[in-house]
Structures are given as structure tokens and as C-alpha cells.
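For reference, the structure is listed below as C-alpha cells.
Left out: one protein chain. Kept in place: all the others.
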Amino acid sequence: MQRSDTPVVRVVATPTDMNINDGAFGGWVLSLMDQAGAVTGVSVCAGPVATIAVNNVSFEQRIELGDIVSVFADDVEFGTTSVTVSLQVTAENPTTGETRRAAAGTFVVVAVDANGEPRKIDGDYARSRDARPRER
Amino acid sequence: MQRSDTPVVRVVATPTDMNINDGAFGGWVLSLMDQAGAVTGVSVCAGPVATIAVNNVSFEQRIELGDIVSVFADDVEFGTTSVTVSLQVTAENPTTGETRRAAAGTFVVVAVDANGEPRKIDGDYARSRDARPRER
Amino acid sequence: MQRSDTPVVRVVATPTDMNINDGAFGGWVLSLMDQAGAVTGVSVCAGPVATIAVNNVSFEQRIELGDIVSVFADDVEFGTTSVTVSLQVTAENPTTGETRRAAAGTFVVVAVDANGEPRKIDGDYARSRDARPRER
Amino acid sequence: MQRSDTPVVRVVATPTDMNINDGAFGGWVLSLMDQAGAVTGVSVCAGPVATIAVNNVSFEQRIELGDIVSVFADDVEFGTTSVTVSLQVTAENPTTGETRRAAAGTFVVVAVDANGEPRKIDGDYARSRDARPRER
Amino acid sequence: MQRSDTPVVRVVATPTDMNINDGAFGGWVLSLMDQAGAVTGVSVCAGPVATIAVNNVSFEQRIELGDIVSVFADDVEFGTTSVTVSLQVTAENPTTGETRRAAAGTFVVVAVDANGEPRKIDGDYARSRDARPRER
Partner (left out) sequence: MQRSDTPVVRVVATPTDMNINDGAFGGWVLSLMDQAGAVTGVSVCAGPVATIAVNNVSFEQRIELGDIVSVFADDVEFGTTSVTVSLQVTAENPTTGETRRAAAGTFVVVAVDANGEPRKIDGDYARSRDARPRER
């Protein structure tokens, strides 16, 4: 599936999210990415998912206080029971409008049933579905 | 200014955001709207803003746990020192993709200088600027 | 109903509540007001309520870190299924004791039954009840 | 100093504050008491304080989700550099209005200067001051 | 029971935990201690507990932003239905490795059954059990 220009998650970096060194906490950025991966997975799988793996995360540019932080799903691949989501994080200075790539990484989620056991993904449904956010 | 199809803020409703009655806290939704109004104002005014008024907020449909909550800036008007942002909140069930209007309201922010005093908005700049989120 | 001198909600502004510009987040103040409106409504309606509208909110004086923030219910009106609460927010510097009006606004809540549907308010009960906080 | 009928701190117990066993976290109640002790100390000492001791805390009745939790300063004693505040915590069911004593305890704070060193309290000032919350 | 060298709780002090005066909030430290007391109690009692008393808490050295804060259970005594845990809190500067005692105090928890009523502790089980954290 191709990338979407609509962010899956989009928030403002507040003082609570800031590290001692003044950039945003890596852990906070990872949480946003995990949330974006999960939401994308739920949408493709039409049901609950659980994160099972994280790979190739790079932190590229520091996120400043007040930046608008967006997580985009650049690519979504699905297997029998799992979905692999390539995520990209951008940070925008709302005063200047300058936007930069802040982080990227791959999150893998697995579709689960009511008992938390893996369940098969309906491939036709998943393919037919635009996994990324729908507009109003 | 015309509305944008890109949300200013977009998050998932987590257990922390849920009321005793199981819908999302009204106060949490108001916080998201305030953040969206402020970010829109900073973008138009090219500098810090402070919220000064909130009007005509209606809560229309309950937000459920796990919904994707988006705040859109439908309209942005600016005066000498203030910006009026018409906000709309939607809630999307990520499993079914069903999206509904959850709330709407008007937030007014004022451009402030380093001392927190109101400052004039550069009208040409504000008009030239698409106040709503820019894509990558 | 007449105003009460006892706050419905009273907290200290901590670093978590502070904006980038150093005053308290508007969204945080709105959350406190929403909580005060809801508690007042529950008390008058003797059961759960949901916020349905917010109007005429003005932010008048900035709230500083460490201020004691109180929300008062100045007036409470009730209709068939809804309660309209006029709220006032004050901020007190605990070091000097100086207190100022920080914000005000009107919150409307609706009484709901177990299914979240509006239910009639018992007017006699509501009138007989002092909706505002009771002392020990 | 005599007790006040106005709470120093007053909040609603939300899902975030609830323990696994469904009553409020003891740690959350202790945080509210610490905040009430500190605010009372700042008021009497006309400057910053730090908590140095906690004693005789008893948890008497469980606090339920949705209860209005109030912390009262029943008694305030001051020494050369420290203030001892006897705190009482009540929980009110907003639906029924039923109020019960939930906890009590003694918090000692010390007045500190800009370097965090203890400083003398002005006894006349402290005595002249009603240390408890002032009305509007 | 003798003390353990493994902390029951161990976290880093973040900006959210910091007081206006720049040391950690007393209330935050009390929350960590309460959590450590509860976990120790659950372990000894093999079931849920509720905090019923706190005594002799002293705050000895200020905790700085970025310090590693550990809570140790120095001693654990058990009665018919309650467990008394002597807790010690240390703060370590991760840059220099310098560690100091920051606080200490005694937390009493009571074993409760499904209805929240006190239940008898199995003394043999409690004695046979190392109440403090187990290694991998």
C-alpha cells in the first residue's frame, strides 16, 4: 500500500514530553509511533492488534517544545496474521512552518482474537481497505 | 480562509481519557480543541498566542475508548490582534472506519509579545499563509 | 440558586499544567471547569450527567505556576433534563494571598440514564438541594 | 490556629487515581495531602517551603471513583523554621451527598530560602495571617 | 526479615515530578513509597492489600532532576492481618554515581479479601517467602 499524506497521529510537544536535555523524550516518540502502528493495524485487520516487534528506529532530528509532531504510515505490508507498518515522524515549527524528518522506524503488529491469540487476516478485506486515515 | 482536510490534532482515546460514564471526558476534548486553536493561531500570527475566549461548544456524539479523535480547523478569521478558529471534532471507530461528528466550537486566541501583551497581526502575512497544517 | 463561597474544585498549578508561554494551559483550565460543572450537575440531578455545551468562556488573568486555582459555581439553573452552571475561576498567589479572577464561563450538562439517554430532572429535589459543596 | 471549613484542595477521583482493588491509590491521597500541607505552609511563611516529615497518617474509609475528595487543614502550628499542619481528608459521594472521613495525618514543612536552606518564620506575620484559604 | 539489596521500585526523576522549588515533589516520593509498600505486602500476603497507615516519614536529601530514585524494603514485619514495611529511598546522580539517602518511612498495609475486608495472613507462608523482589 502506498503512503498517505494524512497523519495517523498528530500532537503538539508539551513540557511534559521534554527530556532533561530539552529535546523530546525518545520514549514519548516511540509511544506515538506505537500508537500509530496499532491504529493502522486495527484498521487493516478490522479488529484488535498487539505490537510484537519494533525495528530500524532512527532518531534523526531533535523535536523542540511546541513543535507539531506527526506520525505518517509510509507503507503497510500484511502477512498471514501480522501487519508491518513503516512509520515516519515529522516535526513542524508552527511559527515558521519549517518541517523536518525527526524519526522513522518499522512496527509489526499481530491481529488477535478475544483471547489474545493470533488470528488470520482477511487479505481481500485488508487489500480493499485504505489502511490510512480516512477524511471526513 | 477555507477549511482543511488535514487534522490539526489527531489522537487515540485511551483509558486515561475516559469518564466514569465511559465516554471521553468533556474536559479532555476541550483540551484537544484548545491545542488545535493555539497551533492554528501560532501559525497565522507567526508567534506565540494565548486563548482568550471559547464559545458555542456543543458535544454531539459520545467518543468511545479506542476511537481516533481528530480536530479540524474549519474556518479561521483574524482581527487586529486576535484569531477566531472554528473547530470541528470527529471520532472514528478504527475497526469499522465509521466516522461521526463528536463536537464543534469556536476558540479565540490573541497574538502576544514577549511580555504577554497583545500585539498586532500582520494581515498580509496571515492572509498569505495557509493557516492549516502543511504536508510533508 | 445563589452562589457558594466554597469552591467546587481547588488545586495548585504545577509544572505539568504550564504552557510554553508560562501561563497555565487554557485546556487545563477548561478541564477544571468541566469537572466543576459535572460535579455540580451530578449533585443537583442525583445521578450521572454529560457535558453538552460550553459558552461565554473568557480568560481574564493569566494563572502562574504555584497559584491556587479555585472553580466556583456562581449560579445554577435547571431545565427539564439539563443544568446550566455559571462558573468562575480564581487564582491566588499563596505567598502574598493576592487573589484575582482568572476565567469565567457557562457549562451545560444533561442528566443521563444508564443507557446515556437524557432523563428528566426531579425539580423539587433539585430545588431542595444545595447544589454546591457541603461542609463537613 | 483553628480549623477552616474551606478545603485547601478539592478534586474529583478519576479512573487514573484508582487502584487495582478499585479504591483510590494511597499514594494519590498522600500527594493531595502533601500539596495541601505545602500550600498552607507557603501561606503562613510567605515564601517557599519543603516537606520534611509525615506522621500519623491513617486511611479510614475507601475513596470511590467519582467521589469529591477534599483536604482540610484542621490545625496549623509553627516553630522557628517549620510549620506542622494537621490534615483531614473527606470523600463525598456527589450523587447522594453522603460525606465520610477518608484519611488524616500530619505534614511538617520547613520554610526555605533561595538556596533551599531553612529560614526563620516571622511569627507575628504567621500569627496575623489566616493560613487557610481566603474567600473571594 | 532482613533487608534486600534489590530495589522494590526504581525510576528516574523527570520534569513532571519536579516541584516549583526544583526538588522532586514530596507527594511523588510518597507515591513511590506507597507503591513499594503495597508490592511488598502483596508478595508476603499472596493477595491484595490496602495501605492503612504511614509513619515516621522523613525527607532527608533533595532529589534532583535526572536522579535515579530507588525504594528499598529494609525490614518487613507481619501481624495477624497487616504487614509493616520499613522503606528507604535513595537518589543516585547517574553522571557521577554519587548516591545519597533521600527519605525513609514506615508503611502499614492490611491484607484484604474480595470484599475489601481484612483477612488473616498465613504466617508460615509469609515467613517462608522472601518478601522482597526476586531476581530473574
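A, B, C, D and E are the chain letters, set down in written order, and residue numbers restart from 1 in every chain.
Going forward, contacts are C-beta pairs under 8 Å (C-beta built on N, C-alpha and C of every residue); 3 or more make two chains touch, one makes a residue touch a chain.
Note that the structure is predicted; figures quoted are calculated from it, not measured.
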Touch criterion as defined above, residue of E:Thr6, E:Asn56 or E:Thr80 at the omitted chain: E:Thr6
Footprint left on chain E by the chain that the document does not show: 5-12, 35, 38-39, 42-43, 46-48, 66, 68, 70, 72, 88, 90, 92, 94-97, 99, 129, 133-136
Residues from chain B at the interface with the omitted partner, ascending: 14-16, 65-66
In chain A, positions touching the absent partner: 19-21, 23, 25-28, 30-35, 38, 48, 50-59, 62, 105, 112, 116
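Rule of thumb we're sticking to: only the chains that are shown with their structure count from here on.
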Between chain B and chain C, centroid-to-centroid distance (C-alpha), Å: 22
Chain B and chain E: spacing of chain centres that average the CA atoms, whole Å: 42
Contacts with two or more other chains, residues of chain D listed in rising order: 35, 38, 66
